[in-house]
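One protein chain omitted, others in place.
All chains are identified by letter, namely A and B, in their written order; residue positions are counted from 1 within each chain.
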Amino acid sequence: MGFVNLAAFPADGADVPSLEVRGLAYAYPDGHQALFGVDLTVERGRRVALLGPNGAGKTTLVLHLNGILTPGAGSVTVAGLPVARPNLAEIRRRVGIVFQDPDDQLFMPTVQEDVAFGPAAAGLRGAELRERVEEALERVGMAQHAHRAPHHLSFGQRRRVAVATVLASRPEILVLDEPSSNLDPAARRELADLLRALDLTVLMVTHDLPYALELCPRSVVLADGVLVADGITQELLSDPELMRAHRLELPFGFDPRSVTAPVAQRPRAT
Amino acid sequence: MGAGHAHKLYKDVRSPVHALPAHCKLAAVFCFVVLVVVTPREAVWAFGAYALLLAAVAAASRVPPRHWLTRMAIEVPFVAFAVLLPFVAEGERITVLGMSLSEPGLWGAWNVLAKGTLGVAASVLLASTTGLNALLLGLARLRMPPLLCQIATFMVRYADVISDEMRRMRTARVSRGFEARGPRHWAVLAKSAGSLFIRSYERGERVHLAMLSRGYTGTMPPALGDGPAARAQWARSAALPLAALAICVTGWAS
């Protein structure tokens, strides 16, 4: 179901990674430095988990991916297009960020209008806009709720609508901030099924390690503003020293070695 | 955040008044109020006629009278000034019910009260029949400068965030046994004002970032608002100010 991205100006071949971060450093205006030189490449069509303790700089990194924060040093490239001021509109279409709290993300009176917001901002209207909205809602299984108010939906439904709001812009990469937080187990599983079915490039920021193992063959660990590990999720989670050093903890009784990890997407050696 | 559409003033029913585009209604209300204001205060009957016009619109809007009558309580401070006016104003004094009142003051009070009440009633009707989002898009369509529209849009969104955060902070304070009594507690309250501001900003900022991430560039995509108004809709909206114009002209002539 991958979309052919006609707007990409560098050759749209499979060899251009969806996301390329180089030497990214950033300090907040109050002087607190959050990133100290991050390098990360995500190949097209892969799902990668971004792990790390609270305060490691994960959200700061995410906000650089679509140019909301401006790098103090380093660069970010999305499918060959550098994140820079003249490209911001296109970058924000390509990078679909689903924020942690769907109530922050959904602000229009109805689900349908909310999903239409992104493509409408990009200039779509009329039948084409309706088609986009229907398609996005269809993909997250929320088409029958199109006319409801977002705050009348359940939390899990709201998160799926939040995913639809960015899918409607046909993004190159889907960035999810804590997608499984506050979901009941059934909603959690439904979201996992949905993400697997999407077949998009995904960067998933999460504390939910079993969820990372279930969905993302590859994981990177961010700690104190630098990447400290990058590898096959199952191997990282099975490394007790690494886990302890970076405040990563598995749920009680969970053994990552006993799980058959998905093998469809083995990352290249890094 | 779910703001901007579930406002307390708005009454969600279907009616011909609700169906009119927001910018038509805005223009109609503005013209109506201007006409009311320029009507001479001595033409007492004209204000009764204006009130009847508004009552007719209210009936057509199917907003329960209770809803908009209670919303008019916002006018209470106004009434207080109007009542004071005959006591403090200068000029000839007349005696009413044993009280010495200023005659120009009485006229002034009537002036403020009648025009103020009609203005409030018209505004409340507008707000009851038009969602806030529609109202903001309507202002944009009436060529309000985009920056002002943007500030107004955020203001409306933040109003909900602020009252929400305020409620949470008050709950937290009260749960710890704090209640504001007199200036001794002003320091605490002033400090909460500061943190209220930051909390509201940071929560609102997250919403804003989510909007930016989806391509928001400072204006609501026009595809999401009312389309340009049909001539028939303009004509229907113009009924109120045209009737008011007739009353106003008659008021000056008499």
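FYI, contacts are C-beta pairs under 8 Å (C-beta built on N, C-alpha and C of every residue); 3 or more make two chains touch, one makes a residue touch a chain.
As a convention for this text, contacts and distances are computed from a predicted model.
This figure omits one chain of the complex; the name its UniProt record holds, of "Putative circularly permuted ATP-grasp superfamily protein", "NADH-quinone oxidoreductase subunit H", "Uptake hydrogenase small subunit" or "Cobalt ABC transporter permease", is "Cobalt ABC transporter permease".
Taking every chain of the complex into account, the absent chain touches A, B.
Of the options B:Ala28, B:Leu53 or B:Ala127, the residue whose C-beta touches the omitted chain is B:Ala127.
Of the listed positions B:Ala59, B:Ala172, B:Ile198 or B:Val249, the one in contact with the omitted chain in the full complex is B:Ile198.
Residue in contact with the omitted chain (choice from B:Val13, B:Ala43, B:Ala152 or B:Leu242): B:Ala152. The omitted chain makes contact with subunit B at the following residues, 8-9, 26, 29-30, 33-34, 36-38, 41, 74-78, 80-82, 84-85, 87-91, 102, 104-105, 108, 111-112, 115-116, 119-120, 122-124, 126-127, 135, 145, 147-148, 150-159, 161-163, 166, 170, 180-183, 185-186, 189-191, 193-198, 200-201, 204-205, 208, 212, 217-218.
Against the chain not shown here, subunit A presents residues 22-23, 25-31, 33, 36-39, 67-73, 75, 83-85, 88-89, 224-230, 270.
We adopt the following convention: only the chains that are shown with their structure count from here on.
Centre-to-centre separation between subunit A and subunit B, using Cα means, comes to 42 Å. In the complex of the two chains, the subunit A residues touching subunit B come out as 63, 66, 68, 89, 92-93, 95-97, 99, 101, 103-109, 113, 116-118, 120-126, 129, 149-151, 165-166, 169. Considering their complex, residues 1-6, 131, 133, 157, 203, 206-207, 209-217, 221-224 of subunit B touch subunit A.
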